[in-house]
Each structure stands twice: as C-alpha cells, then as structure tokens.
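These notes concern the structure reproduced below.
For this view, one protein chain was removed and the others were kept in their places.
As written, the chains take the letters A and B, and residue 1 is the first residue of each chain.
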Amino acid sequence: MNAHEPVPGGFERLCRELLAAAYPEADAQWLDEHTASAVAAADRAVALADRHADAAREDARAAMRDALSGLRTRGLSPDGPDARIETGAIALTASARPAGARFTVTLRADAADPVLGELAGLWLTARATGARAARLPVRYLGELTRQGVAVFTGLPAGRWTFDLLAHSRPGAFPMPAVETNVVAAATGGYAVAAPNGVLFVLHDPAGRAPVLEVGGTVDRLRVVWIRYRDRAGAARRLLVPLAPRAAGPANSRTGLPGFSPGLEWEAGDLMDPADLGAADAAAAADSVRAAADRRALRGWQELARTARPEVAAAIGAALAGL
Amino acid sequence: MAELIPLLSDLLYARCGFTVPDGFVESYVKLHDQDWHRAQDHWERVVRWVLDCREVESRATSRRAMQQAVAASGAILHLTPLLARCPHCRAGRRVP
Partner (left out) sequence: MPTPTGEHQGGTDLVPPPREPLRHAVRRRLRSVGRHNGLRHWLSTRGIPVLLGYAALFTGNGFLIGWRRAYDVSIGITSPADTSAPVPAWFLSVAGWLLVPGIVGAVAGYAVSNAITSRRTRPLDELFPEDDDG
C-alpha cells in the first residue's frame, strides 16, 4: 500500500483505484470512461499550474529587477555600505563588509512566500565601477538561495551595481551574454568570476577568433566544462584543463569555435578528471584541438596520463593529430 | 515553504503558490462533514500518491513537482465523480 517507487503509467492506475474505491458498484466501462477523463483533467490542470508558476516566476524576476535598479540608483559603496530598497513585492537589503583588501556584499530579499520561492535559484552579477576597477571590469556571480540571500565575495572597492541574469539552469554557472553592442564591447573586456573563485576572461569576444582564458587556484589537475551554442545553433561542449603551477594561479586558454556573442553560455564547476567518462571522449578530443596555449596542452598531456582509459585514448589521439 | 503538501486552509488564498479548481477546498471539506483534520489527511494521501506515481520530469525542481502534483490532485478530486464521494472515507485503509 505504501510503495514509494514511481511507477510508469501509475497515475492512470491511481485514478482508477480511487474511483473504484469511491464507487464500488460501478462497472468496468464506467471506470474506464471516468479514468480517462480524470487523466485528461489532471493533464490540463498541470499545464495550467505550470503557466501560473511561469508567470509567477516572471513577476518575481521583474520585481527583483525593479529592486536592483532601485539599489543602483541609491548606490552601494564602501562609503555607504548599507542600503534597503522596498518595492511592492520585495524588500531588498544590501550590506557590504570589508574582508582584507576586498569586500563581501550580502543581498537579502524579503518577500511573501510565493515570490520568494520563485526567486530561489536566480543568479545575479555584481560589478564594481570606479577608477580602480575599470582596468578589468569583472562581474561576480552570486546565486539567490531559498532564503533569498546572495553573497558576493572578493569584490574590489568601488560603486557596486547588480544585475539579474536572464537564464539559469541547475548545476551550471550561467555566463552573461557578450554584448553585441559595439560601444559596450569597445568599452570593456569580458570577465566573469564564478563563486568558486574561477575567473573566465574572454579575449576578442565579438571577433573572429574569441579565446577564453580560465584561471583559478587549484590543488591538483582539474577540468572545467563550457557549454555554448555556435552560430549555426548547435550546442557545443568544451573542457578546459587547469593544472597547478609552481608560481601563481592556474591558467589555460582555449579557442571557442563558432562562438557567437549575444547568446548566454554556461560553465561548470571544477571537476575531478577521474569523473570524465566515455560520454566525454568526443568533447575532450574537440577541446584538445581547440586548446590555445602551451599550458592548456600540457594540461591535456597530463590528462592523457591520468584520465580513464576511454577518455585518455581520445585525448592521446587528438594530441597526436595536432 | 511552498514545498510541502499544502494545508487545505492555505489553498483558500489566491496567492498560495498553488493552482486548484475554484471551489475545490470548500466542496472537499464539506464532503468530509467539515472535519478539517480528516479532509487534510485524505488530501495528503492523494497528493503523496500522485507525487510517487506520476512521472515527474527529471528536470523539475522539488517545488515544481509539488505544484504539479497539487494541481493534478485538485483536478481529479474536483472535476470527476470523486467530487461526490471520497475514496478514503468509503474504503477505510485499503485505498492508497
């Protein structure tokens, strides 16, 4: 009676059992008819609920954008490290605390539950503007937890502004789309810092041969995957090795064949090379061919030694073909 | 926390985060002779079973899965002959 394993087709059976229990006198034909209409009614109801939930999510995003724009107007900086913005649906509190030479900024969104639940899992970017930050305008990623809190660490001093990213998927760091606007592209480089401390810098993002530089502090060889859509609309996946260096943070460069600005892309967390499996062999081979500097190639050579056999073989073949 | 099976009393509010047919809560509670505890118990059993046996998309979050299960449960309890008879009241413990 209390089986908790999902059963395919079980929903129809459940409807039938409920009807049979409520109407023990009913015949099989009556049960069939009403089971079918019950399943149909449930499907319609689920579609409606999804639409409502999507609309609620859009409302929550819009409210969050309003609150963030209010914060932008009010301004947040080391001189004014606390702010509170209240819009209709959301009360946003921001506080900045120094941590060494950098700052940790915490955003907290207070809202009634339906809105708060829809905010969970949204990603924000924080950027510091100001003379010192202008050299490399890094955007820092932060995720809103179920409690409505987003924390940004390592922010440089400056006037901080926040934006909501349009997309997010579980299990990946969403990367803001590269500006296709010529002015925007000319005024700043593209650099995004993920919450795990990995820095992604795009060189020549709108050009013919964009190069992605991935950097971070690692204790052993790690791999970062990148996903994007190319100009033809096909999904591409690349892996970038990060090997620890004697001095300085790890760093690798890779080309991005077919990368087109204007579309969002994603990056994953630092991965253990031992977790690469047969499904990754093709992407690994593509990535070897796309590697854009010696450090990346050295990382691939080490991966050819330490990864699982099916992946190592693909890497070795790609290295030999270079 | 809109992630647990909702209380029937909460479903009376417009912005509870769930979608159920109009008039469902009132009619379901009256079907149980206005015994809220019994109605809540039977409601939870249905939602739990829908959660367990309905093929939920693997990409659905826990929250979305609960919203879908509540919507499906509300529909089958209100838009079918189950409107007039509660299977759990009738059959005691044999029903899921």
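What we mean here is this: a residue touches a chain if its C-beta (ideal position, glycine included) is under 8 Å from a C-beta of that chain, and two chains touch if they have at least 3 such contacts.
What you are looking at is a predicted structure, and each value in this text was computed from that prediction instead of being measured.
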Quiz prompt | Residue of A:His203, A:Arg227 or A:Arg308 in touch with the missing chain, whole complex considered | solution = A:Arg227
Quiz item: Out of A:Arg16, A:His34, A:Arg57 or A:Arg253, which is the one that touches the chain we can't see?
Solution: A:Arg57
Quiz prompt | Residues in chain B touching the chain absent from view | solution = 1, 3-5, 7-10, 12-17, 22-23, 25-26, 29-30, 34, 36-37, 40-41, 44-45, 47-48, 51-52, 56, 58-60, 62-66, 69
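Rule of thumb we're sticking to: only the chains that are shown with their structure count from here on.
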Exercise. Could you please state the distance in Å, as a whole number, between where the Cα atoms of chain A are centred and where those of chain B are centred?
Key: 34
Quiz item: Given the complex with chain B, which residues does chain A contribute to the contact?
Solution: 1, 3-8, 10-11, 13-15, 17-19, 21-24, 34, 37-38, 41-46, 48-50, 52-53, 56, 112-114, 117, 120-121, 170
Self-check item: Complex contacts: residues of chain B adjacent to chain A
Solution: 1-3, 15-19, 21, 46, 49-50, 52-56, 59, 61, 63-64, 67-68, 70-72, 74-76, 79-82, 85-88, 90-91, 93-96
